[in-house]
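This view holds just a subset of the chains, kept in their places.
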């Protein structure tokens, strides 16, 4: 089984970390391919970054389809382009926010999300509504760390995140923590040990669940809302990204 | 890894079918144990059956804990006793309704549930609200088959279910079908082929996802709402089921 984990930003050092987190939960025989797109933002910290990341992300999914990938993980906590990706993929496509929140709902009656910058809190909150997690998500909290700062070993990211998690456990009546950024994947184990509650990294959750779905023989529905895009012309720089007619069967 | 799949009714022939469905999706090295409780209803077709199934179900989880089980699946679409089970288990406990709906939400923007008797529709609808699936679940449909009739090879259960699924696809604008009874597990593959959309059997979904969670190092939160029951006396026939003080550490 091949699972392609796409970090929609172009920072390959983060992609490497993400790939390791995915590999760590993959079952025997599961091949993880972690990539960043050729085009797009170095980090995703707002709505604009998010929509600008989609072209490169779609490009990676299109490549994956040509290469026979079985499932995809979109490794950014805003789940950018998720519905679009599902239109062009046959196998399951999981966003890490969606997967992490679903996983948390299996383990605790309430969870809090700890994310990077306050300006991304609203993105997570909109996803909470989209996914129907309003009763489960107690609070979305930011710790004011820029995404790429997570990569900086000299920063005190871990301490800031730990502090915010502890505040969440004290104040939110939550039983689990959801990490609100793919770049936090490598902190998950350490935080789990320090906090004594389930700490859910979306990369691990999405990868493991994507594998589970494939193992259960399930793929994206091609009836209706996620049917392949209608073939049509695309203009300008995007001409090569136009949906093509499906091969005659 | 040991996953215990508990059919909360006492009909072992159905338990056997359920066990096979679970085994079929289990990864290498995962041991499936499918059981029915010693006490309880022969089938679960309403609220009363559901609460009466809980004692036997709890008994099986308590046994599982003593034996080192890693995760549990409650294989009845009403997810009976789910919160209670989570209080007494260390590993993840998944209900099949919850797991199937979560899985469906990864694969289609909308799904319909096809269940057995109309009187159980409200149970599924309450779970839809509890799990926040109101935007995803397009409709819960019954096909008026008593649960145990699913076991009867002479019945036309398959045809009735297929008909209702087709009605759902025509009328509900859904892209996936969730099977509303553990006893339908063995029909899933045939329905998938006939319908051409994802058909989700909760037993398979819950087993695969439970395995995924364990693989990701996740268990039930023991902080707060799912903390172990407080030690106290239970009276009468239930004296033996009283929660005990946790072993000194």
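Before moving on, here are some points about what is shown:
The first chain written gets the first letter, and so on, giving A and B; residue counts start at 1 in each chain.
The rule we apply is simple: a residue touches a chain if its C-beta (ideal position, glycine included) is under 8 Å from a C-beta of that chain, and two chains touch if they have at least 3 such contacts.
Source: prediction; values computed, not measured.
Here 2 copies sit in place, and the number of copies making up the whole complex of this structure is 6.
Heads up, the rule we're going with is that only the chains that are shown with their structure count from here on.
Subunit A and subunit B have Cα centroids lying 27 Å from one another. Of all the residues in subunit B, the ones that touch subunit A in their complex are 25, 27-29, 83, 92-94, 98-99, 102-103, 105-110, 130-136, 169, 173-176, 189, 192, 196-198, 200-201, 204-205, 208-209, 211-213, 215-226.
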